[in-house]
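As you look at this complex, bear in mind that one protein chain is not there, while each of the others sits in place.
Chains: A and B, in written order; residue numbering restarts at 1 for each.
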Amino acid sequence: MHKPENKSPNIVGFIGFVLLVVVLAVLPHMLSFSQQEILVLLVINVLLVCSYRLLTLTGEWSLAHAVIMGVGAYASALASKELSVPVPLAMLIGASVAGFLAFLLSFPLFRMKGFYFLIASFAAGEVIRLSWKWSDLTFLFGGPKGIKRIPPFPDFLTIDFYEPVNYYYLCVVVVAVSLLILYRVEKSRIGLTFHAIHWQDKLAESVGVNTFRYRMLAFVISAFFAGLAGALYAHYVGAIAPKRFDVEEMVYILIWAIVGGTATFYGPIIGVVALTILNEVVLRSLGVDEMRPMFYGAVLIIAILFMPNGLEGLVPKIKNLFTGPPKDGNRSLTPSQATE
Amino acid sequence: MTSKFTISRRDFLSTTAAATVMAGVSMPKIAFGADDVVKIGFLAPLTGEVAAWGKPGLDGCQIWADWVNADGGVKIGDKAYKVEFVPYDDEYDPSKARTGAVKLIKEVGVKFVMMLGGDPWPGAAPIAEKEQMLFSTLLPSDLSPETTLLVAPCEVHPIYNVTGVEWLAEKKPELKTAVICAQDDSLGKPSVATYLAAFEAAGIEVLGKPIFFDPATTDFAPIMSKMLALKPDIVCLDTCYADYVHPLVEQAFQQGFKGQMISCTADFYQKMVEKTSKEFMEGFVFQFPDFDDPALNAEHVNFRKPNDFYAEFVKRFGAGEWSAVSWEYASIMDLWADAAGRAGTTEPVKVLEAMQVGGTGKQAFGEADWWGKELFGIDNALVGLWPVVKITDGKARIQEFKSIPAWWDKHKDLLIKHMTALDQMYFQRG
Partner (left out) sequence: MTPELFFQTVINATYAASYMALIAVGFVLIFGVMGVVNFAHGELYMAGAYTVVALYADQGFPFFLAVAAGLVFVGVLGLLMEFALFRPLRDNPLGGLIASIGFLLILQTIAVLGFGVRMENVPPSTQDKIVFLNGVVLTYQRLYVIVAAIGLLTALWLFLRKSKFGWALRACAQDREAAALQGMSINNTARLAMFIGAALAGVAGALTAPLVSPTPFMGHPVVVAAFIIIIVGGLGSLEGAVLVSILYAFVHTFVTTLYDGTLANIVGLLLMLAVLIVKPTGLFGAKERA
């Protein structure tokens, strides 16, 4: 299904790719210092929300994703701080621990579907999060205060990764590779099976697909990259606490995904980028700090009422504005639709 | 006389907004600022659940700025500077605090940043280090040897709690036993250690283990039942948010407690009197005076015009709004303005040097020592006298100013022992 179809889209794609690289490379230099900080967190959140989308492909919506990000953050922070594991390796450990935990959680959680899964994932996440807070485990997780002075990403040659611009480039590379993997998974046989489980799970089972194993696989991959995002966060900010991964953060992940739309690969990315700019740049500069949650709430309601497909639904329309209505149906299709 | 240099708040806000927008679209490498205004960052939670410890402090600062600016500003070197507070909402989150610190320091060009401290501080700490910026916190548990540019110049929570217990033991030697409950977080823990040390020093036995409760607790009846079942002479509420002090006190009243109560704070205590009774609240001991207290006019008190400040605060925001944080950020500004004046510059490192010259400083309640080496690993906490406040006939009145260093000299081993047991020493903290 990934045979080169014809020459011209590849050239267009190549030019698009080069443009994207140039934009991503130049972007931080066009921003103010504080916007550079926001940009780093934004790139991390892109990975977070894209990893979330992978699980939604199977039709399941989890409320544990923020906590799983926290698992990656805690594991990576503890590995590097207490066991002196080099930070890049600790990050991989953090992501793996998050993935392994998802593997364990699969056994109870995937006995359920849909709404029950949603609620059960919430409960499982909260149990994990409360154990970080619990006074009897303070010696390990630091209690409500969490873990401070997490070792930063080590300098590479003369590159100081404390500088937001450098850490941004690091994150862009890590996130780009991760997104590529997520994309390949989605377009592979496995990804198609996820879709099949979502829309026709009984049918999929009847033709011999072990739906439990595929759900578990999606959950584990999704958790691995959420954990990686958590690790990237922990070693940048240098401090984590249980509150950072609470249900409020989970709500933000949900909002990004839903306002952006989850039908396409780029939908959640549009969501997180647009809402971060709205929240951190536009609303803050208006000096209406106390009213920011209300704006956010209103945007959410408007989006869900009037753009049920999310912001991604606007992309083809905008395209049409520039190119006119598509004459050849195939051309306006997005990459993900084209392979479906 | 200063008409030439007067910049109205509105003008200032609009220029700041314009500058912010410009910073967004252009290369932002120029720090914006007029020569005769010194900007102070206010990096604290302004929205969300912890906002109650940020927003009222900003209100108090506004009074401070209006007074100082009406007087012509702060004299630094041969110039008078108007003071302008630039707030940034850190949402009590370390990553937002980091972003805010970068914005305030590198874009707005502030010369000093005041924080509430706690969870957000570790996010801002490396920025303080890198940009050589002076920061202040209300929570000295943020202090550590690595962070030389962070000071706790007003409230050295929770060490001053020893004064209340010491005073109580002197005045009411018949009280022999106590129970403690505390919120299970970075505010409650070190405070529990302090009370345990203070009770031990005073020869008062603490019954049972301290009871930690989750900040998400909605009903305090079970906690109070548990405490009262131990039949204590003293119920100690440790350092709790007002949201918890009120229902705890109400429960103590409802469940028929007749003994002594002691707490770090009793914000909005008039409401507690309303909820219980004057008789019940009689003798309640805590540590935060109303600033209309005549005792604050004593010679040694450095906070300027405390009674007028209280009156102005009540006039602007209402009598029920006065709380512990209303005056604290403003008192830190007194200290900063004094130090900057003596340093002759707003340069943060120079101001800090001037602040700490001679190892003493003018803390709000009197001359105090820069202290903390043994507890925080650094002498960046300003410790001296602290008031013991008692409710008498429904009104809080200062009973006595007691010396924290005097207690420390006698009982420091106890405090270190209990702090260590609860993992609160600087070398144990994360």
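Side notes on the structure shown:
As a working rule, contacts are C-beta pairs under 8 Å (C-beta built on N, C-alpha and C of every residue); 3 or more make two chains touch, one makes a residue touch a chain.
What you see is a predicted model, and the numbers here were worked out from it, not measured in a lab.
Although one chain is not drawn, the whole complex shows that of B:E107, B:D184 or B:D293 it is B:D184 that touches it.
Across B:F135, B:Y160, B:F212 or B:F313, the residue that sits in touch with the chain not pictured is B:F212.
Looking at A:M112, A:I159 or A:L314, the residue that reaches the missing chain in the full complex is A:M112.
Residues of chain B in touch with the missing chain: 47-49, 51-52, 55-56, 184, 211-214, 216-219, 221-223, 225-226, 229, 242-244, 246-247, 250, 254-256, 268, 271, 274-277, 320-321, 323. Residues touching the missing chain, restricted to chain A, are 61, 108, 111-116, 119-120, 122-124, 126-127, 130-131, 133-135, 247, 251, 254-255, 258, 290-291, 293-294, 296-301, 304-305, 308 (touch as defined at the top).
Heads up, the rule we're going with is that only the chains that are shown with their structure count from here on.
Rounded to whole angstrom, the centroid-to-centroid distance between chain A and chain B, based on C-alpha atoms, equals 38 Å.
Across the complex, chain A is touched by residues 13, 17, 20-21, 23-24, 27-28, 46-47, 87, 89, 92-95, 98-100, 102-103, 106-107, 119, 122-123, 125-126, 130, 146, 184-186, 189, 212, 214-215, 423, 429-430 of chain B.
Contact residues of chain A toward chain B in the complex are 30-38, 41, 133, 135, 138-139, 142-149, 152, 162, 164, 233, 236-241, 243-244, 280-281, 284-287, 289-290, 292-293.
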